[in-house]
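Here's the structure, in structure tokens; my notes come after.
Complex shown without one protein chain; remaining protein chains in place.
Take a look at chain A:
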Amino acid sequence: MFDLDRIISLLRQGRHIAEETVYTLCLLSQELLMNESNVTHVNTPVTICGDIHGQLHDLLTLFEKSGGIEKSRYIFLGDFVDRGFYSLESFLLLLCYKLRYPDRITLIRGNHETRQITKVYGFYDEIMRKYGNSNVWRYCCEVFDYLSLGAIVNQSVFCVHGGLSPDVMTIDEIRSVDRKQEVPHEGAMCDLLWSDPDDVDTWSLSPRGAGFLFGGQQVQEFLSRNGVDLIARAHQLVMEGYKEMFDNGLVTVWSAPNYCYRCGNVAAVLRIDDDLSRSYTIFEAVQPQNDVGNTILPTRKPQMDYFL
């Protein structure tokens, strides 16, 4: 029998999960996620979390400091994988929570949840190191294609990984995107995952090579057109954990403390209460301890099995 609680406990310790188990997890997640909408409706109170980037131990701190999945509702704004050493465990843990508490956690796709990006920024290599072949990476990428593109809290907070798109005037329009695909290089779906707010007057080219830069005016127009108060997004490192912009019409939330184990930043999560008030919880990186700290690479066998 498929024992979700046991898998969760293994994942929380950063232990190895069998390939077949990952496959089953991914299949179950697909079935669950495909019944969700592109923009999921979520009720308050809810905790909104930014990039995780494979920092499993900091993810555990996040849950600890913000009430825990047993008691609170969560929205994750994407970028679960890459950079950190525990991309797989972090992502699978979130999937397990999703399966275990479907109504209590919403997972939004980030720009790192794609085949192309994960091949370059660590997740693929992590899987090759941990399993010796790329199957698990393929299973996970298939799940990435099913993740939501955004969420909306009490009809008043729009959550997305990157930002706005000139091709998306109303939130309702996002519904007509067939999201089950590798993130395209242009268009609405791409922009939602890639764009950044900046001090610009109009839609501008993004230095990232995908998505757009958008300014205060685009934000105000979007807010009033859609009758929402706030855009909550992640996607950019903020040393203080969060940063409000454009008369508090947009906030960047960053939840990977000491990003890449060297940036020295703190992390934050944003809680939206029933009265729509915002409160931020700041937390720091787990101190490395022997075999527990977030910076210790799990050493499965190195690849050169046959050469020594």
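By our rule, a contact is a pair of C-beta atoms (placed from the backbone, for glycine too) under 8 Å apart; a residue touches a chain by one contact, two chains touch by 3 or more; residues count from 1.
Assume contacts and distances are computed from a predicted model.
Going by its UniProt record, the hidden chain of the complex is named "Serine/threonine-protein phosphatase 4 regulatory subunit 3" among "Geranylgeranyl transferase type-2 subunit beta", "Mitochondrial inner membrane protease subunit", "Serine/threonine-protein phosphatase 4 regulatory subunit 3" or "tRNA (adenine(58)-N(1))-methyltransferase non-catalytic subunit TRM6".
Interface note: of A:I7, A:V81, A:A188 or A:V219, the residue touching the hidden chain in the full complex is A:A188. Of the listed residues A:D58, A:D145 or A:D196, the one in contact with the hidden chain in the full complex is A:D145. Checked against the full complex, the candidates A:L60, A:V177, A:A256 or A:A285 give a single residue touching the omitted chain, namely A:V177. By the touch criterion stated above, the residues of chain A touching the omitted chain are 19, 23, 30-31, 33-38, 115-116, 129, 133-135, 138-139, 145-146, 167, 172-173, 175-182, 184, 186-188, 261, 288-290, 295-297, 299, 301-308.
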